[in-house]
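One protein chain omitted, others in place.
Naming follows writing order (A, B and C), and every chain is counted from residue 1.
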Amino acid sequence: MAHMRNKAESAGRATKVKTKHKELGLTREKLLDMYEKMLLPRMISERMWRMLRQGKLLFVVSSEGHEATGVGTAYALNMGSDYIVHYYRDLSVVLAAGMTVKDVMLQVFGKADDPSGGGRELPGLFCSSKLRLVSTSSPIAVQLPHAAGIALASKIKGEKIVTITYFGDGATSKGDFHEALNFAGIHKLPVIFVCENNKYAISVPQSKQMAIENVADRAPGYGFPGVVVDGNDVLEVYRAAKEAVERARNGLGPTLIEAKTYRYAPHTSNDDGVRYRTQEEIEEWKKKDPIEKFKQYLKEHGILSEALEKEIRAKLEQQIDEAVDFADKAPLPKPEDALTHVYAEPRR
Amino acid sequence: MAHMRNKAESAGRATKVKTKHKELGLTREKLLDMYEKMLLPRMISERMWRMLRQGKLLFVVSSEGHEATGVGTAYALNMGSDYIVHYYRDLSVVLAAGMTVKDVMLQVFGKADDPSGGGRELPGLFCSSKLRLVSTSSPIAVQLPHAAGIALASKIKGEKIVTITYFGDGATSKGDFHEALNFAGIHKLPVIFVCENNKYAISVPQSKQMAIENVADRAPGYGFPGVVVDGNDVLEVYRAAKEAVERARNGLGPTLIEAKTYRYAPHTSNDDGVRYRTQEEIEEWKKKDPIEKFKQYLKEHGILSEALEKEIRAKLEQQIDEAVDFADKAPLPKPEDALTHVYAEPRR
Amino acid sequence: MAVKTVIEALREGLWEEMKRDERVIVLGEDIGIQGGVFRLTDGFVQEFGEERVIDTPLAESLIVGAAIGAAMNGLKPVAEIQFADFIYPAVDQIINEAAKIRYRSTSNYSCPIVVRAPYGGGIHGGLYHSQSLEALFSHIAGLKVVAPSTPYDAKGLIKAAVRDVDPVIFLEHKKTYRLIKGEVPEGDYVVPLGKADVKRQGKNITVVAYGLMLHYSLEAAEAVSRDGIDVEVVDLRTLRPLDKETLLSSVKKTGKVIIVHEDSKFGGFGAELSATIAEEAFDYLDGPIVRVTAPDVPAMPYSPPLEDYCMPSPEKIAGAIRQLAAY
Partner (left out) sequence: MAVKTVIEALREGLWEEMKRDERVIVLGEDIGIQGGVFRLTDGFVQEFGEERVIDTPLAESLIVGAAIGAAMNGLKPVAEIQFADFIYPAVDQIINEAAKIRYRSTSNYSCPIVVRAPYGGGIHGGLYHSQSLEALFSHIAGLKVVAPSTPYDAKGLIKAAVRDVDPVIFLEHKKTYRLIKGEVPEGDYVVPLGKADVKRQGKNITVVAYGLMLHYSLEAAEAVSRDGIDVEVVDLRTLRPLDKETLLSSVKKTGKVIIVHEDSKFGGFGAELSATIAEEAFDYLDGPIVRVTAPDVPAMPYSPPLEDYCMPSPEKIAGAIRQLAAY
């Protein structure tokens, strides 16, 4: 069946809410770390929108709303050895993977020292061979076959390494989605497909993208499990991701995780985001803010206090200030740098 | 659910076998017509292989084994108004649609008067605007989006016209399969997708093409029914196709029909067909020959006698002789004809 | 006459065609309630309804493939690819199918679709929102390829494209959308496909361009005219079928030619222009055939200094003109 976990079961879990993180093996430190890694991309995104209005940035794509999905999945990985194949909505994943705020700012400012690619890609697309954060691009769904291929190579090499890849609901309409999942199913590849279903591909609502309720329902057609999860509940996301990572690492093959979530901001700074969604719908979803939800949980369990929250925010604010300042002052690329890295430089 | 009809049900039907054609509303004349239209492509295919060995043809792609699938589906259509989008394995469909044996022979000989395209396409790809037999090509699965688009146009024009398209198991791995079925599901288009699952894409067995048993199981992921049917039983194929055509014509949307069948000959004359299948497997399937099966049924019901069978064969043999003779003597295209029909000829 | 932008002119032309002929439908990503990411189809769904203005799933091969099917069944589909950079998944449908349907069926079927695609750089779009793809499509017999540069031409050409009975790839330079303004007549007129237009008469050097580069070339021509170099600027408008007559007669007159495009150089569309000239007007040439293009890099980077380096500019064109004039 498509859903490893249906609504009744999740409701059942809700009663066990007090022990959830222990059941998941998450310590206080880890939980606070996760919280910080959700807050950070939110605060960076807000800063980016501000800088856009100030004319300091030319373009913004942000991830407000997707933080639980990103952090919940990323924290289920072995960082630095597992492969991460993200898309532009994944600032939280990228930071969880170990990109620093400075690295992020150098990228969005398009500066020469941008470690992701020297200012070549649009803001929002990161990469690092060191962090095993794979180079990715703007075209939708092209990264899914890459993730399958990376996982194939791990399998051939006999390494117990898992690959995770992220994409939106829009991506599920593309041929590459189908071809990649089909191949992964045939070869039982160690790969996890995470669909961040925020109900829209820019303006196109899910009902015009597919005739079904859940993307996860397609997984049985590829011979592996599909899971629907509340993408705004970081612990539920983590639980689903952990199971999927274990399956993959143990040679049991892929999982499709569909995280139901919502993007709060417009698609990008080129979108006003007002024509296709009602204010009510946005407000409805704001009530389910993943950060608020997690904060509530942490407070209920005495892990986070108002004071600590303030402290964390101040620390992150400062990190961002410093990074912005640094990146702002960093040099732009030299024009003729455009000519490098077309092919491998000849060995000297 | 994926299967409108499971094995138990089919078994149940087997007991009602005596009344099957009446239940389906098929008269004696119609049944004999169907039988003839199954026999004809078989006899043409056999003739083509012979002509290949004689050096009279350069290339053969044939449909032995697929006759029940082709005829059972095609006979559920309104010929001349419904659109047919075939692939190269569909000689039986093409003849059922009204192509004459002469037209077929002119095509496979690549003659100037080939009505499908003046000898431009490889043998096995036919078309006729008059018969609403749509122009199709060698690349796999590209015709599925066309079928969706044709059905979309019928819907927009408010015409109660159905489109049917055919493809192999191999085609289901391609992005175009996914994109077309998804779109058809969203718009509830009047289109029928017929997968002629003969277990191989050239040499690649189903197990290396997909991690599932039935292609039809993918239909729920597109929001419409999928049906598995014995592709060697022309009446069962007809039943499934009729239901699908009715659904489509009544605005209820697409159906995916998976007809399980087998190709007896090699993939084409460029394949020896021996490396990837055992002789036993081929023999096993020959016992289920769709023509033999239908002949048995017709005999049991007193519709076909040995004498009539002989008469039909003789008639078809003569048709084929005449067509071969005609096509053989017909002129080849003039070399510079290669330059025509690139764009519409300017109006004079 | 009213002064309009390129995008207004295109919108007006397409709108009028949808009014004129109910077989015309538009389909693509975000073209409905959103009115397209550039707002070219703003208001269309309200006027023509969801049956004729179709928000598709995110699937370029399907967009073109379904358009092909609808065209074979009597409609006139205008497919929008949101950015030309994203057209690659549809090239199989465009090249193997649309371009070959008439040919392979000796006109049993034809494929009268229009595929619109905003292309080109200089708008901080980075590697995947700046590409120029005319070389790819103009190589393909069976396709027509159009690239307007002015509002007047844009409206007249989109109408001609919609009325054409064969597949047309309609490339709209997105930087010209709001930058370039010009007079556009009310109501119906057509600019025929396959006809170039001499946008500036001159006798020393021919500059051949299209899209945004036409405007940069006119600027460059103006600049060098102060040095006494009299430049003729040919706006191709349609890249395939190429108006060889206009091209060659200008070259034969001036004897020197500069080809300008924004795409990278090696194997770009300019190569064909150069080759046509070298083959058919060789005896008239007084100097090498020069190309001003982007450098041979995979695509235009995002960061402004890198982007600027890649974009041909009026200054770079003027430089090339001066150099060739001195040859």
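Note that contacts are C-beta pairs under 8 Å (C-beta built on N, C-alpha and C of every residue); 3 or more make two chains touch, one makes a residue touch a chain.
Here the structure is a predicted model, which means the values were calculated and not measured.
Participant: What shown chains does the left-out chain touch?
Facilitator: Counting the whole assembly, the omitted chain is in touch with A, B, C.
Participant: Among B:89, B:111, B:132 or B:293, exactly one should touch the missing chain; which is it?
Facilitator: B:111
Participant: With the full complex in mind, choose from A:102, A:120 or A:247 the residue touching the hidden chain.
Facilitator: A:120
Participant: Can you tell me which of C:92, C:164, C:262 or C:307 touches the chain that was removed from the display?
Facilitator: Of these options, the touching residue for the absent chain is C:92.
Participant: Which one, C:4, C:23 or C:104, makes contact with the chain that was left out?
Facilitator: C:104
Participant: Return the single residue from B:41, B:72 or B:119 that touches the missing chain.
Facilitator: B:119
Participant: On chain A, what residues meet the omitted chain?
Facilitator: Interface residues of chain A facing the absent chain: 83, 115-118, 120-121, 125, 127-129, 134-135, 137, 139, 142, 144-157, 175-176, 179-180, 182-183, 186, 340-344.
Participant: In the complete complex, which positions of chain B touch the hidden chain?
Facilitator: Residues 58-59, 110-111, 118-123, 137-141, 170-171, 173-176, 201-204, 208-210, 270-271, 275-276, 332-339, 342 of chain B touch the chain that is not shown.
Participant: List the residues of chain C that touch the chain left out of this view.
Facilitator: Within chain C, the residues touching the omitted chain are 61, 85, 88-89, 91-92, 95-96, 99-100, 103-104, 127-128, 135-136, 138-142, 240, 242, 264, 266-272, 274-275, 277-280, 282-283, 285, 287-291, 296-299.
Here is the rule we go by: only the chains that are shown with their structure count from here on.
Participant: Select the chain at the greatest separation from chain B, using centres from the mean of Cα atoms.
Facilitator: Ranked by distance of C-alpha centres from chain B, the top chain is A.
Participant: So, what's the distance in Å between the C-alpha centres of chain C and chain A?
Facilitator: A distance of 37 Å separates the two centres.
Participant: I'd like the Å distance between the centres of chain B and chain C, where a centre is the mean of that chain's Cα atoms.
Facilitator: Once rounded, the distance between the two centres reads 41 Å.
Participant: What parts of chain C, by residue number, touch at least two of the other chains?
Facilitator: 56-57, 59, 61-62, 89 - these are the residues of chain C that touch more than one other chain.
Participant: Among the residues of chain A, which are close enough to touch at least two other chains?
Facilitator: 173-176, 208-210
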